[in-house]
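All protein chains of the complex are present and in place, except for one that has been dropped.
We just call them A and B in the order they show up, numbering each chain from 1.
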């Protein structure tokens, strides 16, 4: 029986059915176990992954590449940021997709423009994975976040989850809220007034019967939460430098904060962090952000192997 | 018996004898067959290809790297464009060549300056392949073009071939006209007056008894041609922006054009295209440009394996 993901592009979390999500999580757990025990997988031997990063994202690219290598496969890579603004844009990604078929068996694209991954996938026959397209999607980040929550908490159902920081522009929290929404959470959306979760996302969750509390008070939310997912206030999303300076330090997780949070709370962050999580918090056992980053490798291994039908 | 190409640098199509060209084409066909049937080649295991791209060319670089990986070898890569204008230029490429011997078994160089590949090859003991040096040569592109024509038409002899677009600056058509000239073609060189094929190339072909028709009328030429090789009018070759704007749209291949062309005409293009081939033409079965791009992998596999003596 072919994998439920074989031949599929991974462009948007909403394309994924619950059984496909479960398949990714289970496969990732299995691979992680093999690697942790010093074993090697060789199921992608002779295959080539193309990582096309027209926007820089070191962590995302290197975990994808490491994932492919740990599956026994090989990688060709583009990190030419300028190509996104001159050489390759708009309709040309369709042609790039056509050409990928000649030299790769699967591709990851990251691009500053929303819709780029779709354009590439329209051209390519090989599976295309969206590694982040502007304000659009970053589905593998959301899947590794989900994987992390399951691993840290032992379950996905019935969790109180706080998403905090820049919820307006945070691609990560948009995808994650949608994915987690399938598992009956209670959400606390914590942000300054200017950076609230887009109303259509909140509404869609409420329509599905999910309880959402919107607030600007992080302490109160953390006192009731199993998981706190912090995000960075990103300078590049602001046109007004003063507004950025005013908002960037509004939430800070430090040891004192942890003392007042729910006991055993799991702290997550997509990284890189600025000052929103103090380094002293790294020693707290519930600080999962570095484990979360490391989970990128097995989750991406699973996705690569499943879409290429090598699993 | 060692390969007729073992230890040889591939700098210029004119360095290649007919038997060497045939050897590349035959080897490429064999490799393509192995890969298409899901087989793996491992003849370059433990060997390292250095791709030194001091000028960006994603398609050329990635097909070379994929070729090496599909032969079982490994790749180290430089894509530092700035290095060509500051860190490494002129005489220093000789030193770079000397150093390559220490870390690679074969190298590909692409550089904005004509003669760069020769300079590198003068220093290096390992075989050096020219991946394009400015207005100079791009021999592996010419070989994959030749391979494509043979595959698409079933022969190389007695073909009517139109080369169209910017024939003055188009490195690709210079090399291809020379290579194809060995097989007794009739050429139509189609361009605006300002972008004609350099007279010395046309003259050399005529001196060899090859029929060359120069014209600015693409429709007439296409009506008589087995193969139409389109090229892009490249902005970077023009100092006068207005002249570029005037000339760039002068030839456009669309479905109506195909209707009036010779039946079964093969459409080629070195890619990337701008507007000179409409996307609607992609569905025409004679549109070979994406297959042509894909042929870069087996042809480059053949060249790498032959010059290193691994074939």
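To be clear about the criterion, contacts are C-beta pairs under 8 Å (C-beta built on N, C-alpha and C of every residue); 3 or more make two chains touch, one makes a residue touch a chain.
From a predicted model like this one, the values you see are computed outputs, not experimental measurements.
Undergrad: Taking the entire complex into account, which one of B:34, B:76 or B:112 touches the absent chain?
TA: B:76
Undergrad: Which of A:29, A:250 or A:294 touches the chain that is not shown?
TA: A:294
Undergrad: Using the document's definition of touch, tell me which of A:8, A:70 or A:98 contacts the absent chain.
TA: Only one of A:8, A:70 or A:98 touches the chain omitted from view, namely A:70.
Undergrad: Using the document's contact rule, name the residues of chain B that touch the chain not shown here.
TA: Touch with the absent chain occurs at residues 45-46, 48, 50, 74, 76-80, 82-83, 87-88, 91-92, 94-96, 98-99, 101-104.
Undergrad: What residues on chain A make contact with the chain left out of this view?
TA: 40, 56, 58-59, 62-63, 65-67, 69-70, 75, 77, 79, 271-273, 279, 282, 290, 293-297
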